[in-house]
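Of the protein chains in this complex, one is absent; all others appear in place.
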Amino acid sequence: MSGFTHFDEAGQAHMVGVAEKSETRRIARAVGKIIMQPATLKLILEGGAKKGDVLGVARIAAIQASKRTSELIPLCHPLALTKVGVEFNVDESNAAIECIVTAETLGRTGVEMEALTAASVGLLTIYDMCKAVDRGMRMDGIRLLEKQGGKSGHWVAAE
Amino acid sequence: MSGFTHFDEAGQAHMVGVAEKSETRRIARAVGKIIMQPATLKLILEGGAKKGDVLGVARIAAIQASKRTSELIPLCHPLALTKVGVEFNVDESNAAIECIVTAETLGRTGVEMEALTAASVGLLTIYDMCKAVDRGMRMDGIRLLEKQGGKSGHWVAAE
Amino acid sequence: MSGFTHFDEAGQAHMVGVAEKSETRRIARAVGKIIMQPATLKLILEGGAKKGDVLGVARIAAIQASKRTSELIPLCHPLALTKVGVEFNVDESNAAIECIVTAETLGRTGVEMEALTAASVGLLTIYDMCKAVDRGMRMDGIRLLEKQGGKSGHWVAAE
Amino acid sequence: MSGFTHFDEAGQAHMVGVAEKSETRRIARAVGKIIMQPATLKLILEGGAKKGDVLGVARIAAIQASKRTSELIPLCHPLALTKVGVEFNVDESNAAIECIVTAETLGRTGVEMEALTAASVGLLTIYDMCKAVDRGMRMDGIRLLEKQGGKSGHWVAAE
Amino acid sequence: MSGFTHFDEAGQAHMVGVAEKSETRRIARAVGKIIMQPATLKLILEGGAKKGDVLGVARIAAIQASKRTSELIPLCHPLALTKVGVEFNVDESNAAIECIVTAETLGRTGVEMEALTAASVGLLTIYDMCKAVDRGMRMDGIRLLEKQGGKSGHWVAAE
Partner (left out) sequence: MSGFTHFDEAGQAHMVGVAEKSETRRIARAVGKIIMQPATLKLILEGGAKKGDVLGVARIAAIQASKRTSELIPLCHPLALTKVGVEFNVDESNAAIECIVTAETLGRTGVEMEALTAASVGLLTIYDMCKAVDRGMRMDGIRLLEKQGGKSGHWVAAE
């Protein structure tokens, strides 16, 4: 046994059976940030007010990506999200934007991957829209913050 | 003007015109890593040999994601990739796995987003397959390493 | 507050939470028509009998589009349709074809968008197949006819 | 012969051969509008300024839909768009919003369907975001305005 | 009446209503094989051990295809798979590889098409990866082996 549930006893990848799991309300919250040059952040913040709305576009991309998660992650179960919210926090002192995604479903499997995928695509979209002025941006700290529902109960990231 | 090419003069998002750009060979290389507990890395490395092949699955996910980039990133142009390669490097001392993606096309727009999207999805797939044993894994340092072709020529990330 | 449920209190787009809504049988019926030259309609009607079956192709396109609705409409919830039917009515005196779609689900959100999206794509497919002979066709009157299920109960379009 | 190019001599649907056509710059412009209650339009216009940005979301939906056209319209050729722009015009006296899409490619087939599909999905997205306050909105006048490139040359809609 | 449930009384294709069906655990098992030259099979088997893992890639492709079934098969209902497993059996004496897929859901419609689609795409992926050395491979005997759940109960293929 490999210790990973995504492989069967013979070590072959499979989409693990969840029919026996109970249908509960499951929530996951994921975060990630993109670090850029101060001048790039300034352009983004000006745009939100009256020019191009980088974060508005990134928010839509994140929400739409959450719905494609099971197409992108091979062993993910398809599931019907009941809620997705995307929040951007600007950290001016570090010239960074943080993206926090909350995803929810009523189902038999968790929504961690939906939240993480949405956060990643939200950050990638910021990169795409700003890359002409700042090719060296870096995405960091993409991780799960919190998870509720299911057998494993409430999990909160350390620190 | 916002300074961002993805907005027109009125600040409205658009898919920018590239018909005038010349068709050249364009290559991009992106990187990212996932940091985990040493025990998780040990399980992955054992699996590659004779049990579940986490990195083999992640590689396929990354390649497939590169082909879906223009569906995920709203203002990306669709393009026909001519080559995609994915390399994983294990950093045992830091309990991390690095994912490097090289993407190539013959076309009028660059393939940075394809390489970055593939790297992100490769890392997310590792997360998915290992999350049952290590929910606190973190994805870091997702960024462009190098870019060739097009008007801006050869760009290499600092350091 | 904007009055629109698709935005949160800060005015940011989100996929609104529906976990608290009850799962009921929901039905929506949408309509739209395409107006063309009489000669174009004549060709379509002849084709249905023994040559190319324009409406048969459009019907399949409409059904398939209903299943892609949550990919196309950013803030739509994914849902599992339990039934989709597409009906075409020919209005020879106005040289028009009407497309009526009925969609149904057992779920927590309505299926208006699925019915409307299917009707739109059904009409677009007719346009595509006939555009070589009649580029000036026009799609009109795409709207919801009726909606059942959910908290808002039975709604029927005026007139 | 049916007069429609999308059917072969036996009346069977096919994706018509375009390899012999020359690769030219092709542009299409399509339009459509959505008619609503004056109070709904008022809410949208207020939102654009400081609350929820309905038109910003609809613009992104339209652009993304243009890239999915060949998946939605069965006999459409896949093609690589080089530019897509979406413009909304508010007609306050008629309580309507007009959506104009310009699509461009360098290729062997026209981009009419891409422009029309984008306009339709842009309008559907407005409907989706406002349907909680105005279920009776109606989409009208979806049609091609103009077409350039290819053997048929420059075509402009009458009136 | 045509005898086929996928058409209504007028002979028009529709996605048949399943809201009245009860939600039960439904399982389907499908099989298919690909026949090749003995030298090709030898290369695949060597690869699995230490070179390219053809069957590992084909397994992922099969699992992912099962999730796209309702997009590919026009009148299929979308459904949320709860489990998918893919098994490959090597038949060295006939130079063939057999692919068996087991799919499961809790729902109102069966998962035969998901199992059959996954098996087909698994075999097509083997073809793709080996076609450079053996273009004449043939896929045979793709069929349903077994089906459980729903009104029709347990069905097992003859022989």
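By letter and in written order, the chains are A, B, C, D and E; residue numbering begins at 1 in each of them.
Rule of thumb we're sticking to: contacts are C-beta pairs under 8 Å (C-beta built on N, C-alpha and C of every residue); 3 or more make two chains touch, one makes a residue touch a chain.
Just so it is clear, the structure is predicted and the values come from calculations on it, not from any experiment.
Among the chains on display, the ones the left-out chain touches in the entire complex are B, C, D, E.
One of B:21, B:42 or B:67 touches the chain omitted from the figure, and that residue is B:67. When the omitted chain is restored, the residue from E:19, E:90 or E:142 that touches it is E:142. Touching the omitted chain from subunit C are residues 53, 56-57, 60-61, 64. Within the entire complex, the positions of subunit E that touch the omitted partner chain are 1-7, 11-13, 32, 43, 46-47, 50-54, 57, 60-61, 64-65, 68, 71-76, 112-113, 116-117, 120-121, 123-125, 127-133, 135-144, 147, 155, 157-158.
Touch with the hidden chain on the side of subunit B covers residues 25, 56, 59-60, 63-64, 66-68, 80-87, 104-106.
Here is the rule we go by: only the chains that are shown with their structure count from here on.
Annotation of subunit A and subunit C: jointly contacted by D, E, touch as defined at the top. Contact with subunit D and subunit E alike is made by A, B, C. Set against the C-alpha centre of subunit B, every other chain centre is closer than that of C. Distance from the subunit A centre to the subunit B centre is 15 Å, each centre being the mean of its Cα atoms. Computed from the mean C-alpha positions, the centre of subunit C lies at a distance of 31 Å from the centre of subunit E.
Contact with two or more other chains is made by residues 56, 60, 64, 80 of subunit E. If you draw each protein chain as a dot and join the dots that touch, the picture is not a line, a loop, a star, or fully joined; it has some other shape. In summary, the structure contains touching chain pairs A-B, A-C, A-D, A-E, B-D, B-E, C-D, C-E.
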